[in-house]
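One structure coming up, written as structure tokens, with questions to follow.
Here the complex is missing a single protein chain, while all its other protein chains stay put.
Each chain gets a letter, A and B, in the order it is written, and its residues are counted from 1.
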Amino acid sequence: MTTRYTPDHEYIRVEGAAGTVGITHYAQDQLGDIVFVELPKVGQKLKKGGEAAVVESVKAASEIYAPVSGTVTAVNDALTGEPGLINTSPDADGWIYKLSIDDVAELDQLLDDAAYAKHTA
Amino acid sequence: MRYLPHSDAERAEMLAVIGATSAEALFSAVPKSALLDRPVDLPSHSPEFLVEARMRALGGKNRAAGDGPFFVGAGAYRHHVPATVDHLIQRSEWLTAYTPYQPEVSQGTLQMLFEFQTQVAHLTGMEVANASMYDGSTATAEAALMARRLTRKDRIILSGGLHPHYRDVVRTYLDNSDDLICLPASPEGQGDILDRIDDDTAAIVIQTPDFFGHLRDLKRAADAIHSKGGLLIVVVTEVVSLGLLEAPGALGADIVVCEGQSIGNALNYGGPYVGLMATKKEFIRQMPGRLCGETVDADGNRGFVLTLSTREQHIRREKATSNICTNSGLCALAFSIHLGLLGEAGLTRLARLNHQRGIRLSKALRAVPGVELLNQTFFNEMTIRLPIPAAPVVELLARADVLAGVPVSRLIPDDPAVENLLIVAATELTTDQDIDMLGECLHAVLSEEAA
Partner (left out) sequence: MSMNTQGRPTGTGTSGYAATSGSSLLPNEPLLFEIGDTEHSGVDLPDTTVGDEYLGGFARKTPLDLAGLTEPEAMRHYVRLSRLNYSIDSGMYPLGSCTMKHNPRLNEKMARLPGFADIHPLQPVSTVAGALDLMNELAHWLMTLTNTAAVCLTPKAGAHGEMAGMMAIRAAQAAKGEAHRNVVLVPESAHGTNPATAAFLGYTVKPIPARADGTVDAAAVKAALGPDVAAIMLTNPNTCGLFEPQIIDIAAAVHEAGAYFYCDGANFNAIMGVVRPGDLGIDAMHINLHKTFSTPHGGGGPGAGPVVLSAALAPFAPVPFVRDGQLVEHAEAGHLGRITAFNGQMGMYVRALTYMLSHGGDGLARAAKDAVLNANYVKSRLGSVFSAPFAEAGHCMHEALFDDSFLDGTGVTTLDFAKAMIDEGFHPMTMYFPLVVHGAMLIEPTESEPKQTLDHFCDVMLELAADARGGNAGRFTAAPTRAPRRRLDETRAARQPRLKWERPEMLPQAAE
């Protein structure tokens, strides 16, 4: 299992051709308390870089882009009732959606742990 | 100059602190060619008593509604506003406060908006309401756009009973979209909209009482549009009617918009007015306009804030639900105070009285030979057909100091089918004497014409 990052602070955790997408700890800290999440629909086809979801804090609304192209296989419905999960547990309970990846080669264009750490330093 | 506190000595002192030689020097960034080298060609300043005299002269050239018998309605209504309302809204703390962006020092405005939202929700029978819109017509256009966002469909169908000016506003907002269907005017209360609904329909827009005064069957409309996955937008221009008529929310409305002017606000020649917008809780994130919500402060005391503002332009910029950035705060306050004074008991009595005045008016009009009443149903307003075009009749009656109503041709010109139609309204301010005078004058004009 590997995790890759976009420069825009989405992460994707990959197992084979399945990915789990959320926002990083750094991003949730910058945004502040998340109050609402607009989730994609299961079955929705996403293009790399396209808008997949929206998270809103009290002060801002931010689009979540797809790190790679694929089809949404699951969404985290728990966020509807408890959007604060993104703040308390961005990389575990606060995941946003899962997708089946069209082309795993696209992952190579993303940042690894070290590169993302450097990006946010 | 009574509004400017500085003396010339103070100005000089301040310029010295700044290090500038003159007030004009502060405009050094302005290109020389653009700086006026002479005063603008406008009159000079004037003492208060002269300004007042000038304004009184202008106002004196208008015939005020209260100067004589008055039956003009069609989207704005002359009701009594208690003196308390106008006194309160002129208090400095209401009149001269800004939008409540600093909630710690704006709890008055915020709590009032929370109360207003509650009143509007109860009145319309909906779950939530916003903190007001510019007026009923722009609220209608915003509701159509909101329905498009919610359903992800484009087609909007406007009933033939929708106020023609509201139809025009929707048309302008939707940029004359091909997917906007405006049904022809339906002065007889024709129910033609339900046959036009298809799977691509985002919403149908129905006004009740409609432009011609007919009461519309909302339940049937709701069932028809919901079966096709669209929304019912209900428009109410005479909001007092909700004291007597069933709440649109109880009949299946998805979005209710009203012109709130009738409660608390003067006629003002068309503005400022106050638009009401209410909807279901599940739709709030697509609702435009400000929202006030309850919360607590750092000490745990109840307080109110503007909330869900990420929908709005100052944060979402080009992704906002609307470009709207004010509500109609002081008019909403007037509405809220007047409705707070009325309460359920008062509004019910007011609505009954208006309906009773309407019935009295309808009887007097039917008694005039040659006049045909088109309404089977009405609240306080109705449409009559005259044997001759209505516009010149209205002019003749105006010369007799009776403002008889609104000729439909003023809003729908060049249509022979509506040329003889006149919309006539009564309110609690309409006396038996006014009504009898209208009947007599109308009779006189028509018999003279017949002769």
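The rule is simple: a residue touches a chain if its C-beta (ideal position, glycine included) is under 8 Å from a C-beta of that chain, and two chains touch if they have at least 3 such contacts.
None of the values given here were measured: they were computed from a predicted structure.
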Exercise. Among the options B:I181, B:L194 or B:L244, which residue touches the chain absent from this view?
Worked result: B:L244
For this session: Write down which of B:R196, B:H226, B:R349 or B:H443 is the residue touching the left-out chain.
Result: B:R349
Exercise. For chain A, which residues lie in contact with the unshown chain of the complex?
Worked result: 6, 8-10, 23, 27, 30-33, 35-36, 55-56, 58-65, 83-84
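Everything that follows uses one rule, which is that only the chains that are shown with their structure count from here on.
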Problem set entry | chain A residues within the chain B interface of the complex | 36, 38, 56-61
Exercise. Chain A touches which residues of chain B in the complex?
Worked result: 285, 308, 310, 315-316, 319
